[in-house]
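Yeah, one chain of the complex is gone here, protein chain that is, but the others are all in their spots.
And now, chain A:
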């Protein structure tokens, strides 16, 4: 069975931060079309602060995710702060104290994060939010495992579904958040939250696959 070590896997969160910072302008631009244009700036601010606390401390994935979630929750307000904050904090809680992360634990981690989001937010799939990337990604991961695919193969399925989910937001009408003001005028633009979520999931999956490969060799 494929697993990777929780210890020292906090570098995954540093890679997430790099990806978010790299896409700061892009995320703010798409947010600016239907929102208030601060998504990239706020996300980059939060992820950068978290990365500064993680870097050089050889953190486990659990510790690094907890650091990230705490920073987002305490330093970034609005809607994205609590949503991503609770997502990462609950992910961290699920894997805390576990030495090895296998596919089942990985799925439980994301499911718990999703539960956290749904416990504070009111959005449903199809409302043009980050859930439109996260929910299908987790479903695809679980579906691949149910089909007897390996952890690595399931991670591939997760990335494909997250990006497909992100792209699906383009044709959706925003029903929650600031963009809901625009109603049908929000059609034709990607949701910034779904876009950042797909970026984060891709880094998580790619890095996890590398660790699985390294652990298996």
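Heads up, the rule we're going with is that a residue touches a chain if its C-beta (ideal position, glycine included) is under 8 Å from a C-beta of that chain, and two chains touch if they have at least 3 such contacts; residues count from 1.
Following the convention adopted for this analysis, contacts and distances are computed from a predicted model.
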Protein name as given in UniProt for the chain not displayed, "TrkA family potassium uptake protein", "Cytochrome-c oxidase", "Dihydroxyacetone kinase" or "ABC transporter permease subunit": "Dihydroxyacetone kinase"
Which of A:25, A:77 or A:216 contacts the chain that the document leaves out: A:77
Residue in contact with the excluded chain [from A:36, A:147 or A:171]: A:36
Contact footprint on chain A, counting only the chain that is left out: 32, 36-38, 73-79, 81-83, 85-86, 119-122, 176-178, 181, 183
